[in-house]
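Provided herewith is a single structure, encoded as structure tokens, for subsequent inquiry.
Complex shown without one protein chain; remaining protein chains in place.
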Amino acid sequence: MANEILLDVRNLVLHFATTRGPVQAVDGVDFQLDYNKAVVILGESGCGKSSLAKAILRLLPRNVQTYSGEIRLAGKDVMVLGEDEFRQNVRWAAISLVPQAAMNALNPVLRVGEQVAEPAMIHLGMKKEDALQLALKMFQHVGVPADFISRYPFELSGGMRQRVAIAMALVTSPSLIVLDEPTSALDLLTQANIFNVLKRIKKELGTSFILITHDIATSSELADNVAVMYAGQIVETGEASKFFPAPLHPYSQKLMASVPRLRANQDPDFITGQPPSLVNLPGGCRFAERCPLRFEKCTQDPPVIEKEGRKVRCWKYA
Amino acid sequence: MTAGTEPGPDTGKKKLSNGTFARVARYTGVRLLTLFATVVVGVYLTILIANMGGYVDQIMKNDIIENVTQAMANDPAARKMTPEVRKQLIEERIALGEKKLGLDTPVVVRDFRYLSNALRLELGHALLMTSDSGSRQVRLIILERLPATLLLMGTSEISLFFVSVFLALTLSRKYGSIWDKLTIGLSPTSAAPPWFYGIFLILIFAAIFKILPFGGMVDTPPPTNVIDYILSILRHLVLPASSLILSAIFLSIYNWRTFFLIYSSEDYVDMAKAKGLPARDIERRYILRPTLPTIITQFALLLITVWTGATITETVFLWPGLGRTLFRAIGLYDIPVIVGSTIIYAYLLALTVFLLDFVYALVDPRVKVGGNQS
Partner (left out) sequence: MNTFKKNVREILRYPSAIIGSVVILILIGVAIYAVIAIPYQKAITLWRGGEDVWYRNPKYAAPEWIDWLSTKKQPRSFYINSTTGKMDKVVTPNGDGTTGINITYTFNYTADYFPQEMSLYFTDKFDQKQPFVTIDWLTPDGRKLRIDNFAVDTQQTFRFSQDMNLVNSLGGTNPMEALFTGIDSKNVVKGTYKVVVTGITFEPNSDISAEFVLHGTVFGLAGTDHMRRDLMVALLWGVPIALIFGLAAALGTSVLTMIIAAFGAWYGGWLDELIQRITEVNLVLPFLSILIMIGTFYSRSIWVILGATIALSIFTGAIKGYRAIFLQVRESMYIEAARAYGASDMRIVFQYLIPRMIPLLIPGLVSSVPSFVFLEASLAVLGLGDPVLPTWGKIIDDAWANGALYKGYYYWILEPAVLLMLTGLAFALLGFALDRIFNPRLRGM
């Protein structure tokens, strides 16, 4: 059980420029992910989760202002790779992406089979017929009927399109798949099905996952580790088995308290106020304004404290 | 599940079943009928306007009376006649003149006859105009002038189209660059019509620098040598084509660039980038393929402008094309020529629009011929 680190992100920063000022979407993020493990990144809308996914894959918007840090993949820092090298060796070859709303992520004028086969042709150098055969195998993995291979995206339901997107992410057998809100647009039944697919893939193919979501309930099934994101920063990380029963950071606690429980006696809690705008970030602890446990020290940036293998960015544990 | 498609692991073709065929046939029939009705109404309206509901008749009749009485007054033989004989002769000649121009039948009947002839492409004879070869046949008059217009408009519009699309595609990748800003800054220059630029071009290159001709299509007298003849035409083509291109190019590039920008911000383009596809593939399969329907539509519309010509540009450059002929025909009240040009234009337009539907269906898999048109 050698815990080899697959992904080591250090001080990742992604800011982009807008007319209202620079948006500090990802502001110094650190986390690690082992082989064949899944980490779920939790947080509210607008905390920078999607930007984190894009930052890892170097999918930078046109108005990018700052992009820095280290992204070590199997020990090598891929941040320093040139654009072409990154495209050939990292994108999809090593890390793939299942985007939010796969509906729009598929090219409407190309058949889905072709789109799934594309990465295999580019990165694995396969011929078209072989790549399509590989795509068929992927369809099997995710539960898409074989005859769908010559269909166009508009002929598929939402759930099917999401599965196609997962098949597409698998076709090059990458070590890591980033999933950005993979089920937020789907009904509960399909959600459960998709997660079963993901669990099976993790077991059969040994892939690692980064699962970005605000849906705590379903993601808890897949997660080995949890990272909580707030206002562009990671405020807590830890093993899922330890996190869910007892979150450390006040924000994580509030998050978990807001999930309705079936047999609980109390009403779910909610967090007052709004997350800060990523343009005008307050100094000091970014959660202080809404934190019920704040005290004078919180006006300064809290350090990252290690506690029993978990990390938390909060003065309370200093 | 689309009805009528057969499944299979590697099928690229949709086999049509009877259901699809019937649907397409029915749609085609309806479409042809509506387009035909549109052509009929459009041409009829044009004929009505060309006649001003009989108002023009009055003008033409007055013209005839004036011409006949004038000729009578100048005719020495007429002086020898008695007043009654003269009067009768005048009336006979007026009646003949009216008959020649078809003014003896009521306007409504004449309009209808024009319309039905035109629809059958029996363009008849012009009232006053003749072709260079001396024929009165409207068909020949139009055919004689058409190549000049096609040459001018064809070279201008087609080069404009391809240059714009190509440059715009490149420009859409360089958002915010100096070239981008330059294009945006220069696009308002397309507010001015081609003849406007034509005047300036003539001023600079013909009047001041004297290196290009003022107008016309070929030198007079035309060179006998074929190569020199072609070169002469090319020399005369430069200024009018340049004014057509100059007038439209910057706005054209800007519009296509904005269009490509919008399409390249689509999510699936980002996805293609994430998949690590090379830029060339992305451009071809993820930007050009989805935009193909629009590009083709625009090309079809452009073809329509090619055959209508640019009346004023042809006038300013004395280019012997169909636009100028039509203008002359209007000035001479030559209804058959006006009607002839209009019907040809209408048919070409209807044909282009009709074919467009089918081309759409071929290129965009989301569109089915006869399906729901929004």
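Chains here go by letter, A and B, matching the order in which they are written, and residues are numbered from 1 within each.
Note that a contact is a pair of C-beta atoms (placed from the backbone, for glycine too) under 8 Å apart; a residue touches a chain by one contact, two chains touch by 3 or more.
It should be emphasised that the depicted structure is a prediction, and the values quoted were computed from it without experimental measurement.
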item	value
Chains still shown that are in contact with the chain withheld from the display	B
Candidates B:L151, B:L167 or B:L261 - the one touching the absent chain	B:L261
Contact partner of the left-out chain, one of B:V30, B:L45, B:V109 or B:I211	B:L45
Sole contact to the chain not displayed, among B:L32, B:I59 or B:L143	B:I59
Chain not shown, touching residues in chain B	34-35, 37-39, 41-43, 45-46, 49-50, 52, 55-56, 59, 175, 184-185, 187-193, 195-196, 199-200, 202-203, 206-207, 214, 258, 261-262, 265, 308, 311-312, 315-316, 326-327, 330-331, 333, 338, 341-342, 345-346, 349-350, 353, 374
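Assume only the chains that are shown with their structure count from here on.
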item	value
Centre distance in Å when chain A and chain B are each reduced to the mean of their C-alpha atoms	56
Touching residues on chain B, where the partner in the complex is chain A	1-2, 7-12, 175-176, 266-268, 270-278, 281, 285-286, 289-290, 292, 363-366
Chain B-facing residues of chain A, complex	57, 59, 62, 87-88, 90-93, 96-97, 99, 101, 104-110, 118-119, 122-123, 129, 132, 136, 146-147, 149-150, 152, 154-155, 168
